[in-house]
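Next up is a structure, given as structure tokens.
In this view, the complex is presented without one of its protein chains, the others remaining in place.
Here is chain A:
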Amino acid sequence: MSNAVTELNKTQTKERNWLKYLWEQYSVLFALIVLIIFASILSEHFLSITNITNVLRQVSIVGILSLGMTFVIILGGIDLSVGSVLAMSGTVVMASQVTYSTSIPVSIVLGLMCGLIIGLINGLMVTYGKITAFIATLAMMTIARSIALFYADAGAISGLNSTYAKIGNAYVFGIPIPVIIFVIMVFLSYIVLEKTVYGRHVYAVGGNAQAARLSAISVFRVTIISYMICGFTAAVGSIIETSRLNSISTSTSGNMYELDAIAAVIIGGASLSGGRGRILGTLFGVLILGVLSNTMNLLNISPYLQGVVKGLIIVAAVLLQKRD
């Protein structure tokens, strides 16, 4: 067998390279397929339409967050504030509806603006302020969460308009709207990152900021836009989160979402030192995390143990990447 393989290697290097390419680019996809096969063997409920819809709906919020996170991580940065930005944008949406009785579209626009502005501030701190991304967004995490807590006295704000709840709960052609939003966001981020000049610049800056600067790429602008995209995706996530329950809990909404989002991006094959990562990889990373927790729920494994599995998978993913 191994002889045959080496023979094949010698004679058909081209094909071997192609296989290697396939493995390098899509090892996450293989992992996901293997996981799905295992899941469907272990539990007969897994492959039912209801369950799959369920998984997709559960991952949609963290999924959208990790799309923005992908931009920032490819850039070599990190954004720890997304969970708090979600809480703050959600507070803006709910407060504008409840206290100032704005219409639904206006409140959504306000929420998105809030995410964009926080992203802008993050980007400015990292570029012009020259503060390490890790610590700048850590401080922003505290600040944004505290603003939300301060406004609502650590309680929840509930919406009055039941039409708004439709965004999070209604179906179109049997597909939940959050899933549709997630798919649209995946498509958009794929186009932006892979098919536009800006997207190429993100890779260039993440790979070698100095070289990018010398080839006349505005590193500051690319960085700021990426952090704004990250804030924007957090705000989109907040709209799904708030509309799902028609309320936002300032103390618990979005807690630890940043870690899940980072985990998904890392599992998807991005490197924390920047320059590497794909939107599709992130999508598969998100799905791996979702399928895992869903399977563990179906198998009645204590939800508390999910963190152990998640942690082990993150380390394993990074260890496996290093081997390439």
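Here, contacts are C-beta pairs under 8 Å (C-beta built on N, C-alpha and C of every residue); 3 or more make two chains touch, one makes a residue touch a chain; residues count from 1.
Definition applied: contacts and distances are computed from a predicted model.
Novice: One chain of this complex is missing from the view, so tell me which of "WD40 repeat protein", "cysteine desulfurase", "Ribose transport system permease protein" or "DNA-directed RNA polymerase sigma-70 factor" is its UniProt name.
Specialist: Spelling it out: the chain absent from the display is recorded in UniProt as "Ribose transport system permease protein".
Novice: Which is it among A:Val172, A:Ala216 or A:Leu319 that touches the chain not included here?
Specialist: In the full complex, the listed residue that touches the missing chain is A:Leu319.
Novice: Of A:Ile135, A:Leu160 or A:Ile191, which one is in contact with the hidden chain?
Specialist: The single option touching the absent chain is A:Ile135.
Novice: List the residues of chain A that touch the chain left out of this view.
Specialist: 78, 125, 129-132, 134-136, 138-143, 145-147, 149-150, 153-154, 259, 262-263, 266, 272-273, 302, 304-308, 310-312, 314-315, 318-319, 322
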